[in-house]
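Note that one protein chain is taken out, while the other chains of the complex remain in position.
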Amino acid sequence: MSANAEERAGIEVEGLVREFKNGPRAVDGIDLRVAPGEIYGFLGPNGAGKSTTVLMLTTLLPPTSGTARVAGFDIVREGGRVRGAIGAALQEAALDPLLTGREHMRLQTALHGLPKAERTERSAELLARVGLSEAANRRVGEYSGGMKRRLDLALALAHRPSILFLDEPTTGLDIQSRSALWDEVAGLAKEGVTVFLTTQYLEEADALADRVGIIDHGKIVAEGTPAELKAEIGRPTVEAVPRDPGDQERVAQALRPFGEQCGATHRGGASVLLEGGESQLADVVRALDAEGIAIEQLQLHAPSLDDVFLAKTGRSLEGAGEDEGEAGSEEMEAVQA
Amino acid sequence: MNKSALSIQVGQLARRSVRRTLRQPAQIVPALIFPLFLLAVNSGGLKSATNLPGFPTDSYLTFALAVPFMQGALFSVMNAGTDLARDIETGFLNRLALTPLRGAALLSGLLAGAFVLGLIQAGTYLIVGLVAGAELVTGFPGALAIIALSVSITVAFGTLGLFVALRTGSGEAVQSLFPVFFVFLFISSMALPLDLLETDWFHALASANPVSYLLGAFRSLLIEGWDLGALALGFGIAATILALGMFAASAALKTRLVRT
Partner (left out) sequence: MTRDVARAVAWRSIHNFLSNPAFMVPAIVFPLFFFVAFAGGLSAIANTPGFDFPSGYTAFQFVFVLLQSAAFGGVFTGFAIARDFEIGFANRYLLAAQSRGGIVVGYALAALTRAFVTWTVLTVVALVAGMEVGGAGVELFGLYGLAVLVNVAATLWAAGVAMRVRSIQGGPLMQFPTFLILFLAPVYVPLSLLSGWIHAVASVNPVTALLEAGRGFISGDPTQVALAFAVAVVLPVLFALWARGGLKRAEAAG
């Protein structure tokens, strides 16, 4: 395939399936497309099939059936060319604690066939980019979790891939490290790198992804931009808590014209689903003021991706992974066996 | 893939393997100290065995000096296998799999560490043994032959560790090999020559055990003089173990490194 085609192509998946011996169908016929330069968030609880999908798309696990093209190359028949076009930071940081950061970079660049002169330069450039220049000559065993993740990212970028796979890159990181990694990923996308990001964190998918695919039990249950998905599912709710608990019924009455009532809240207020969306909030305030009701608290709850997941699967995403922790680990053990 | 890319891969992985080995004193020090300690204890404790009719030498130390080279090989199995198992467990092997790395390059590179450890071990055992008073009838050329034999055996046994690591993906499984190889070492001509093993079943097992002939090859250089038959047997066994080990490890690597 020509370089132009590679530039055009992102990721195309059709009917991808992965079955394990005597086990579940970890991936059960998924279709998705990721445009070049897009950040695609693949969201789902533990055991949903995210990592298995990534392993197949990065050619480390052959699919049972279905097809996929990554950077324009077939993942089964053109595995070598796929690997040449992608970088991957998988679920484990996969680093050697006895090597320094710089030694990792040299090894990675050499294995990818970069000329000797370029290896040193590229290593220094990437280490600086991820903020590891000072720690470059220390052994990775001494690195913090955040540093290991940054090195992992630098290694994935060693050979200038056009597509980057990130499998739960911020799991276990503190807030600052996570935020720094988000900035880096956003920066890469601006440079034209296609990013396929798996995560179980709603806010990560919300903050980073251009489009989100939600996977559960090996199937994609929803796909679209975060705004589209949320709009498809839900309208915001507003909750008003009166200063005088005896005014609860009056609050409920005042809110009635704005949409479907959601009943009394545990804080002693009333809530309503806003038919007209967030723009009705000002009208709600005016209505409550007109009735002369003193309000202690007024809260607007926008729908979240968790609400999307709940609507599609009947379960909340947050906590779904805890129930399926065993299934998730079985999946990883089957993959690693 | 062209030859220079392959050689770069082997070189890089060999470099990493050697670096890792040298940066783990916990791998090197026991591999040196433990066999030498046993040599000291056994050569002192079994000195009187030289009074047995038919014992090939007056110096039990010289007789026993062959054993540390075999014990060193045992450590090679553990170290090579444990390092690779760790790469599998941490996902580092997946990282390597995403590069254009060839399987043959991976195995050859990994054995470089075993080679270097083998050299250090062989040199150390020989020097300490000779300083302690062991004989070496074949002189300096014999010393070189001993080192070559020792390194061959160390690398050969290393492939067995790689095979188990690739097959199981587990450091614990590699560690559990220790008693198995230990048994092979004990049920041999480790402590007494084959013809002085009185217990029939023990003699039969030891006679069938390739370790007895590896020990015999070392002892031929230390005690008897140039015995081409014994040497050919020793090097031949090492080469056979190397070939079988590499074959098994390559097959296991194909399953472990399942790239499309």
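The first chain written gets the first letter, and so on, giving A and B; residue counts start at 1 in each chain.
The rule is short, and it goes like this: a residue touches a chain if its C-beta (ideal position, glycine included) is under 8 Å from a C-beta of that chain, and two chains touch if they have at least 3 such contacts.
Keep in mind the model is a prediction, meaning the values are calculated, not measured.
**Student:** For the chain that is not shown, enumerate the shown chains it touches in the whole assembly.
**Tutor:** Listed by label, the shown chains it touches are B.
**Student:** Of the residues B:V183, B:A208 or B:A232, which one touches the chain left out of the display?
**Tutor:** B:V183
**Student:** From the list B:L192, B:V211 or B:A230, which touches the chain that is not on show?
**Tutor:** B:L192
**Student:** Can you name the residues of chain B that touch the chain not displayed here?
**Tutor:** On the side of chain B, residues 30, 37-38, 40-42, 44-49, 51-52, 179, 183, 186-187, 190-192, 196-199, 201-202, 206 touch the unshown chain.
Quick note on the criterion: only the chains that are shown with their structure count from here on.
**Student:** If you look only at chain B, which of its residues touch chain A in the complex?
**Tutor:** 5, 8-9, 12, 16, 19-20, 23-24, 87-88, 90-92, 94-101, 169, 258-260
**Student:** Quick one: which bits of chain A touch chain B in the complex? Just the residue numbers, please.
**Tutor:** By the definition above, chain A touches chain B via 58-62, 75-77, 79-80, 82-84, 86-88, 90-96, 98-99, 103, 106-108, 110-113, 139, 155, 336-337.
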